[in-house]
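The structure appears below as structure tokens.
Omission of a single protein chain aside, the complex is shown with its protein chains in their original locations.
Chain lettering (A, B and C) follows the sequence in which the chains are written, and residue indices restart at 1 in each chain.
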Amino acid sequence: MADASLVWLSAIFTIMVLSFLYKENPFYRFAEYTVIGAATGYWTVMAAKNIVDAGITPLVAGSYVLLIPAIFSVLMFSRYTKRYAWLSRYSVALMVGIGIGLSVRTYIHAQFTEQIVATMLPVVGVPWYTAINNLISIIIVVSTVLFFIFTREPKGGFKVITQIGRIGMMFFFGATFGTTVTTRMIYLIGRLQFLLFEWLKLSG
Amino acid sequence: MGRPVHFTTGMGFLVHAEGPQTVAGMAVLGHLARLTARMKAKLIITIMNPETIPMTEAVVEAAYKAEGKEEDYKPTEMILFLSSSQQAYVSGAIGVMHREKIAANIMIGPFFAETLQLIEAAAYIGAIQVGGTARTMNLAFMAAACDYTLLGEEIFAAGAYISQDPVLLGSLVGQDLFKYLAVILVVLGSILVNLGSPILRSLLRT
Amino acid sequence: MNFKRLDRRYLHLLLIAVTVFPLLKPMGLPISIGVHSRTLYDYIQHLPPGSVVLNVFDWGPAQIPDAGVGAMAITQHLLSLPVKIVAFSQEVSAVMMYEYTMSRIKIPPDKKYGTDFVYFGFIAGLETALAAIAKDVHATFVKDYYGTPVEQIPMMDKIRTVKDFALVVETTNTGTHVDGFLRQWKSPYGTPIAINIGAVMVPTYLPYYPGQVLAVIAGARGGSEYELLIKQPGPGVASLDAVSTSHLLVIIFIAIGNIQYFIEKRKRREER
Partner (left out) sequence: MSKVIRTDIPLLIIFFSGIVLIASYFFPITQLSLAEKELSRWGIILNAWAMGLGATSLYRWHVGEIIKKTPGRWMYSVWLIIVMSVFIVVGFVWTPSHRVFVWLGDAFYLPIEAAMNALLAFFILTASHRALRARGWEAAILLLAACILTMTNAPIGEAIWGGIPVIGKWILDIPNTAASRGMIICVAVGTIALSIRTLLGYERTQVGVQ
């Protein structure tokens, strides 16, 4: 796939970015401004394609209802005038409304009921270690949920329960931290593999 | 005028299942902007998702208007869209933090991999940090490094707490009721499963 | 040595050194096979001949060393079996990863494009598109990546709806892609979904196992296990030594940080 010019450009940009580790310098800044310009240009083109595909083509084909989002979209740009800036509230409102609609649909099922159902675990009739693990799971789920109760002061027995929830969350945070270390190192390894093997053509 | 306050909603999706997190961040921003207007502090908002540009401008403008400080509202200096590419945004935001020597870094919204870098950069400058997201996987970095962290659901309650609006506070009671319901369902369902009846499971699955 | 004042540049240099060295001189530490890789391998191995697998390429170049490892190994495995592969992408930047993969794995001589595997390129619309594909494959996959209309692709004749797919393998680092399949394919139709994701997403998606997902192949580690399962150790296995050394460095620095912390704490107590 990769022609030599691409490999060289990639290698040069990679080194420019990594030079940030020494200190912030003109090479790094050059790469930074390049990627900001490139990303914005890239996404603008993709967005334009979406507008044409989802908005204009069907509109021309007779789907006149698409005039509505077109108007709302144009209203977004009213922020550049002082007098009509409030018009952009209409487009914000539509975006918020759609976002909320999408969100409630997904959260009720996949996030609320599915997770509750997944916690209904057997404790009897399974090997003892599974039973203990399932019991621990149920206790942590329940106490984590109770940790987030706003209207009750954590005192006495309730405090003990929320404490268990906190411990569970500490495990979760630690676990995410640990796995994140892996991904980040892998990104670095990937870039180094590229520099060593595809650019410098060393053999491992 | 002292050192400025930096605010961001991270990835800041709006037309998306994680849109409400951005809305929750905006509720906090509304309050924050009133405070900075009142105290004549400089406020800087960096943006990754252009969807939130008009919303952010509306929120901050309204806050400054409410405080009678319309003349201090300067959108081109306060509200900076940096890039919609994650890494380009991050390096831009870090640049802003360094140049402006921010005193506080407030991050509430849907956060992705940018979390760690923003927190590290702000910590390097020595800013006070408040973080909050319902994207649980990036919460770990906030919990480990921020001075104050809003864990998951708490970001949705933050706006209500700050506003002290009785209706909003009342709805927090409703939120608690649903959490109790979840606990009851889990316990009851587990008991039923252990008695050999998966009825509640199948009932909820439909 | 006072680590607190230690210039972080030395730290950076050290990290580069401990990663480059094992890449050039691999040590070959042993790798054990986890339950997720084993589950998916067995499931694919026992697919009835002629089954259709939807192999989704939603990963970008950043994922080459991470989830990409698994994507290549799984695609290689699928190609070695009498099953058919339908591939597409929900991300623009993922399109080039299909070509990247196909140019690097071994395609058996008896496997032909169009009869055994096919790629539909970038399909816009995310979750909306997934719902549409489930109902009518041909309406959404109108043309393949090379511009051939779907009616002229021999293998697509019998692939009409979600019911014709025996398995979905989703490779991504973005939760949205996984959620879309769970909501639009798994929940309503029960299609088995295997996810192959960057290690960072693993804790988020483990709660969905075993109920909603068949297996969670965890980034480079999971991918390397898969490389070993199909007995073709590749770039994943080669990178794991560097993973080991860099992780060890992290642990050492956490330890140093804590030792420092306790020494300071004791000093402060003594001063009081």
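One rule holds in what follows: a contact is a pair of C-beta atoms (placed from the backbone, for glycine too) under 8 Å apart; a residue touches a chain by one contact, two chains touch by 3 or more.
Because the structure is a prediction, the values reported are computed rather than measured.
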Shown chains in contact with the undisplayed one are A, B, C
Based on the whole complex, identify which of A:Leu66, A:Val126 or A:Leu196 touches the chain you can't see.
-> A:Leu66
Taking the full complex into account, what residues of chain C touch the chain not shown?
-> 8, 11-12, 15, 29-32, 34, 60-62, 92-93, 96, 122, 124-125, 128, 199, 202-204, 206-207, 218, 221, 240-241, 243-251, 253-254, 256-258, 261
What residues on chain B make contact with the chain left out of this view?
-> 15, 20-21, 23-24, 26-27, 29-30, 34, 49-51, 53-55, 58-59, 61-63, 65-66, 76, 80-88, 90-91, 113, 116-117, 119-120, 123, 134, 136, 140-141, 143-145, 151-157, 159-160, 165, 167-168, 171-172, 174-175, 178-179, 182
For chain A, which residues reach the chain that was dropped from this view?
-> 5-6, 9-11, 13-14, 16-18, 20-21, 29-51, 54-55, 65-66, 68-70, 72-74, 76-77, 79-80, 86, 89-105, 107-108, 111-112, 115-116, 118-119, 133, 136-145, 147-148, 165-175, 177-182, 184-185, 187-188, 190-192
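Everything that follows uses one rule, which is that only the chains that are shown with their structure count from here on.
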Most centrally placed chain, judged by C-alpha centres | A
Max Cα-centre separation from chain B goes to chain C
State the pair with the higher C-beta contact count; candidates are A-C and A-B.
-> A-B
So how far apart, in whole Å, are chain A and chain B when each is placed at the average of its C-alpha atoms?
-> 14
Set of chain A residues in contact with two or more other chains = 106, 117, 172, 176, 180
Could you say which residues in chain B touch two or more other chains, in rising order?
-> 17, 136-137
Residue numbers on chain A that touch chain B, as the complex places them = 24, 32, 35-36, 39-40, 42-43, 76, 79, 85-86, 88-89, 91-92, 95-96, 98-100, 102-103, 105-107, 112-113, 116-117, 119-125, 138, 141-142, 145-146, 148-152, 169, 172-174, 176-177, 180
Could you pull out which chain A residues touch chain C in their complex?
-> 1, 21-23, 46, 50, 53-54, 106, 109-110, 114-115, 117-118, 172, 175-176, 179-190, 192-193, 196, 202, 204
Mind pulling up the chain C residues that touch chain B in the complex?
-> 176, 179, 200-201, 203-204
